[in-house]
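Moving on, here comes chain A:
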Amino acid sequence: MKLRLKLYATLGDYLPSGVRGHETTLDIGPETTVQQVIDRLGIPEEQAHLVLVDGVYVEPQARSSRVLREGEVLAIWPPVAGG
Partner candidate 1 sequence: MLKSLALEPAKCTGCLQCELACSWENEASFNPSKSRIRVFTFHEEGRFAPYTCTQCAEAWCLHACPVEAIVINGATGAKEVIEDVCVGCKVCTIACPFGTVNYNHDTGKVIKCDLCGGDPACARACPTEAITWVDADQTGYDRMQAWAARSVESIDATQGGGA
Partner candidate 2 sequence: MSWAGKILRVNLNAGTVTPEPLNMEWAMQYLGQRGLATKYLVEETDPKVDPLSPDNKLIMATGPLTGTMASTGGRYSVITKGPLTGAIACSNSGGFFGAELKHAGWDMIIFEGRSPKPVYLYVEDDHAELIPADEIWGKSVWETDQILHEKHADPLIRIAAVGRAAEKGCLYAAIVNDLHRAAGRSGVGTVMASKQVKAVVVRGTKGISNIRDPEAFEEVTEAAKKVLAENAVTGEGLPKYGTQVLMNVINEIGAMPTRNMRDVQFEGASKISGEAMYEPRESDGKPNLVTNGACFGCTIACGRISTIDPTHFTIKDKPQYRHASGGLEYEAAWALGSDEGIDDLDALTYANFLCNEDGLDPISFGATVAAAMELYEMGVITREDTGGIELKFGNAEALARCAELTARGEGFGQVLGLGSKRLCEKYGHPDLSMTVKGQEFPAYDPRGIQGMGLAYATSNRGACHLRGYSVASEVLGIPYKTDPLVTEGKAELVKAFQDATGAVDSSGLCVFTTFAWTLEDIAPQIDAACEGNWTPEKLQEVGERVWNLERKYNIEAGITGKYDTLPKRLLKEAAKTGPAKGMANRLDEMLPEYYSLRGWTPDGVPTPETLQRLGV
Partner candidate 3 sequence: MRHLIIGAGPAGVIAAEHLRETDPQAGILLIGDEPEPPYSRMALPYYLTGNIDERGTHLRKSADHFDRLGIELRTGTRVTAIEPADKHVRLEDGREEAYDRLLLATGSSPATPPIPGIEQEGVTPCWTLEQGRAIASGARPDSPVVLLGAGFIGSIVLEALARRGVELHVVEMGDRMVPRMMNETAGGLLKEWCEKKGVKVHVSTRATAIQSGRNGHRLAVELEGGEVLDADLVITATGVRPNTGLLEGSGVQVDQGILIDRNMQTSVEGIYAAGDVAQGRDFSTGEYSVQAIQPTAAEHGRLAALNMAGRNVPHQGTLNMNVLDTLGLISSSFGLWQGVEGGDHAELLNRPRYRYVNLQFEEDRLVGGTCLGLTEHIGVLHGLIQSRLPLGVWKERLMQDPTRLMEAYLACTQSLSACKVLH
C-alpha cells in the first residue's frame, strides 16, 4: 500500500536517504497507524508536532488508532510558526 509522506522543516532529515525535496512515497502494510509510521521514521515525539492526514490534524492521542489508507497524505512538522 502506498502512502504519500511529507516531512517539512527540520524533519526533512528523517526522510529515507536518497530522497530529494521533502516528500516521498512510502510502502506500508495494511492497518498501519500514524504512530507506527512516525516510529518507523524515528521521529522523536516532541518533533512530531503537527501531524496531518490529508490536511486534517491528528490529535496526539489519536495517532495510535488512526489507520492510514491507500493514497492518503501524511504530513508532519516540528513545532513551527510564522506570521
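Candidate entries met the following condition: all candidates are chains of the complex that A comes from, given by their letters.
The rule is short, and it goes like this: a residue touches a chain if its C-beta (ideal position, glycine included) is under 8 Å from a C-beta of that chain, and two chains touch if they have at least 3 such contacts; residues count from 1.
Just so it is clear, the structure is predicted and the values come from calculations on it, not from any experiment.
Participant: Check 1, 2 or 3 against chain A and report the one that touches it in the complex.
Facilitator: 2
Participant: Considering only the defined contacts, which chain A positions touch candidate 2 in the complex?
Facilitator: Touching candidate 2: residues 6, 8-10, 12, 21-23, 46, 49-50, 52, 54-57, 59, 73, 75, 77-83 of chain A.
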